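Sharing a structure below in structure tokens format, with a few things to ask.
The full complex has more chains than appear here; those shown keep their coordinates.
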Amino acid sequence: MATVKLWTDEEVSANARVKAVFDDIRATRKSDFVNNFWRALASQPVLLERTWSSIKEVMIEPGTLDPLTRELIYIAASTINNCSYCVHSHTAAARAKGLTDQQYSELLAVIGMAAETNALATALQIPIDPEFSIG
Amino acid sequence: MATVKLWTDEEVSANARVKAVFDDIRATRKSDFVNNFWRALASQPVLLERTWSSIKEVMIEPGTLDPLTRELIYIAASTINNCSYCVHSHTAAARAKGLTDQQYSELLAVIGMAAETNALATALQIPIDPEFSIG
Amino acid sequence: MATVKLWTDEEVSANARVKAVFDDIRATRKSDFVNNFWRALASQPVLLERTWSSIKEVMIEPGTLDPLTRELIYIAASTINNCSYCVHSHTAAARAKGLTDQQYSELLAVIGMAAETNALATALQIPIDPEFSIG
């Protein structure tokens, strides 16, 4: 159960600001499906508008990292942040963008090794090598 | 300061098991530089051997994700795990593998957006859409 | 499913130490409802007593931060710690203490921005400005 109401399409249609965002989500993604994340944010239109606008800029607009790579980064961050919802939604998004089973297996291996060495480096409180300096 | 001694090259040379790992690190990376992470792990040869063997398999051996993409995933996980050492070492590694300023900027943007939406999804306790099911 | 049994009112009544804590929870909160957190802790009476005593001192006794502000801080910490149970119980508590939809929306926005800028500051390993020193 969410801490807020999830808006139905009917409720969305009755609110012009929310409807404008949902229309843009559908047009941008070329799909009628709008997932629960946006239906939960609908209760706070300002936050909804700013979040969608940022997500669109960061995840969808053309750039030097391809869309699938961005999803892999998103999954890595969401896994370590332990966001079940985000792991599910971005793993589904990555699959829709062509993630293969072999790539997924390698993604999991990198996330797992990072988590392990992160813990070891923290437990050992290893000082940063001066060679890593950018100066 | 580390919680263990960082081994010097001289100390490494005096221990056959540790020396074998350091030799392989240098040969694999084609570089004489061995960073503090391995010098700290040297005190525990079994852990050193297993960690290097896994890192080599996961980060270096050929696969379907290119080496730079693996580093981006590693940086994302290390950032959310807040491992200063790992953020420094893998950002340096990514730069050595060709990371451009523009790619780095997009990486930061994705990590930041993931962190923000992870927090929102958790605060709102959003239920997972059945559409994300793999079944 | 919990890793321990959740105590029923009947079981609580049969244990004097646990009953004393439950009686105080009910009297302090002026409500007969005792949530699962306390029913799970009932298996460890020492921990139950210490935890309730601390929660009462920190969250309920008069101070300079009003009760609703304390709940907002609690929700922020619980969200980042990703404790579903705590997010649910303290969001309900905040609502019971008068949290409005507009305040909730602003709370979410602050938590989200904090999470994003936390990740950016960590990824960039930004040095602390001397101006922030308290000396």
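Here the chain labels run A, B and C in written order, and each chain numbers its own residues starting at 1.
We take it that a contact is a pair of C-beta atoms (placed from the backbone, for glycine too) under 8 Å apart; a residue touches a chain by one contact, two chains touch by 3 or more.
What you are looking at is a predicted structure, and each value in this text was computed from that prediction instead of being measured.
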| item | value |
| --- | --- |
| Full complex stoichiometry in copies [only 3 chains shown in place] | 6 |
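Keep in mind that, in the parts below, only the chains that are shown with their structure count from here on.
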| item | value |
| --- | --- |
| Leading chain pair when contacts are tallied as C-beta pairs | A-B |
| Geometric centre distance via CA averages, chain C-chain A, whole Å | 27 |
| Where chain B and chain C are represented by their mean Cα positions, the distance between them in whole Å | 34 |
| Of all residues in chain B, the ones touching two or more other chains | 79-80, 84, 88, 91, 107, 111-120, 122-125 |
| Interfacial residue positions of chain C with respect to chain B in the complex | 75, 79-80, 82, 84, 87-88, 91, 107-108, 111-120, 122-125 |
| Contacting residues of chain A [partner chain B, same complex] | 1-4, 6, 33, 35-37, 40-41, 47, 51, 54-55, 57-59, 63-65, 69-70, 72-74, 76-81, 83-86, 88-89, 91-92, 100, 102-103, 106-107, 109-129, 131-132 |
| Residues of chain C defined as touching chain A within the complex | 82, 87-88, 91, 101, 104-105, 108-109, 112, 119 |
